[in-house]
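Excluded from the complex is one protein chain; the other protein chains are retained at their positions.
Up next is subunit A:
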Amino acid sequence: MLANIDSLMHGFTVALTGYHIMLMVGGVLLGILVGVLPGLGAPNGVTLLLPLTFSMDPVSAIILLTSLYWGALFGGSTTSILFNIPGEPSSVATTFDGYPMARQGRATEALTYAFLSAGFGALVGIIVITLLSSAVASFALRFGPPEYFAVYALAFASFVAFGGGAPVKTIIALGLGFGFGMVGTDTVSGSMRLTFELDQLIRGISFLVVVIGLFGLGELLLTIEEGPEFKGASGRIDPREMFRAAARMPRYWFAMLRGSAVGVWMGITPGGPTAASFMSYGIARRTSRNRDNFGKGEPEGVIAPETADHSAGTAAMLPMLSLGIPGSATAAVMLGGLMIWGLNPGPMLFLEQRDFVWGMIASMYLGNVIGVVLVLATVPLFAAMLSVSFSIIGPIIVTVCMVGAYTVAGAPFDLWLALAFGAVGYLMKKLDYPLAPLILAMVIGDKAEDAFRQSMLSSSGSLGILWSNWLAGTLTTLAILFLCWPFVALLLGRRSAAEVAITPAAGHEENRA
């Protein structure tokens, strides 16, 4: 550990040059922009910048790209909170309480919570990387298909009981999510599923397009119907409100630590930032003292997913460098970059490319501090957008959504898809179907399916493989316990019967599906 701190100090000497700090500021600013615009996410941003880095030296290149990623992770929660439109997939869970807060006129407060807790999560993630890099890397090697399946099952189980609506509606939403996630080429059998012989469906339905449709366009339709104004758009921008919110942050120390722990876990295993934010929200909702207030504008409901999202994003850099496993879509693009710069990810990278690895880790500290400062500086600006008349901001949002949907894959077909999902989103909201289970099912459904079928292939069909070692066994058992938790709680008589009636049904149906 001491040696790692020594290396980190060396890293700072690499990262702390005027040129690198300039790259960080530029990267973070671009990232915030990319993050704020739905569809144009961090993977696209990094891909666009990649050619620029060919002529740079690898440390500078990775500093630029990672800074952009941090910026995007910060920026993604802005539109989630203000307009109920997630700028990044990993900030979907931030809408659940962030948007209600904004509608109550607490936008500044919600944004401040989101950014500060994201910064806190990032810091925890980086500290873990700094101190435990070698231990964590060898731990990640233990993950084979059954372990992956168990990780996804656990993330799923910790969130799924969160359906506030009727259990049947939750199940339908889940089923739709799994269905949409299935479209395209199946990894295990290699065959096309649900493509209806349409070329456009071969690559599957992009999760981003679905989010843009369901949340962005669906929300707009609803707003138009309810009266063309954003409620809570008092236009009151008081910088002092930011400081007051910041001063209240320490009160949520436990929520932040819990969120960071979930995030680091999901970043390393790697389950990815999106699943991490859902899982963290689910756990917070279930264990918090304020659980009854979740979904109605509870600060903890913003803090939990944001800390997890950002700590997962930073922690995922470790398996990327030491093993070459991308923990997120963005990390996958960066991995390609590594190969082009002539670096091979692997355990030797830490020994042979000390400047690169530790320079990058040191830059993560700085980049995230710069990120928090810059993004907080934008709060008044973005909060002011709420006071702009809907007749101006509405069309802008539609344009941004459509441009975003097109950018995902450069395919005109996605525009139609986004419109269709907009209509679906509107109907689902009108009929009180929860959107969150659909999104979660899409995010982890196909990965969990792959992992499950790979496990079954290697065990020749025996479910025992899910308990074949302590790691997989513990995770699987925990997942089942989580799913059954409402039953257990009923037996212990700790929860009201009404609350319990909803959740177990949703959980168990899912378990069988």
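Here, contacts are C-beta pairs under 8 Å (C-beta built on N, C-alpha and C of every residue); 3 or more make two chains touch, one makes a residue touch a chain; residues count from 1.
Keep this in mind: contacts and distances are computed from a predicted model.
Per the UniProt record, the chain missing from the shown structure is "Tripartite tricarboxylate transporter substrate binding protein", taken from the list "Tripartite tricarboxylate transporter substrate binding protein", "Electron transfer flavoprotein-quinone oxidoreductase", "Heme lyase NrfEFG subunit NrfE" or "Phosphoribosylformylglycinamidine synthase subunit PurQ". Screening A:204, A:299, A:359 or A:394 against the full complex identifies A:204 as the residue touching the chain left out.
Across the entire complex, the residue among A:105, A:179 or A:347 in touch with the chain not shown is A:347.
Touching the missing chain, out of A:323, A:418, A:466 or A:479, is residue A:323.
Within the complete assembly, residues 43, 47, 50-51, 54-55, 140-145, 184-192, 197, 199, 202-204, 323-326, 332-337, 339-340, 342, 344-349, 409-410, 450, 454, 457-458, 460 of subunit A touch the chain that is not shown.
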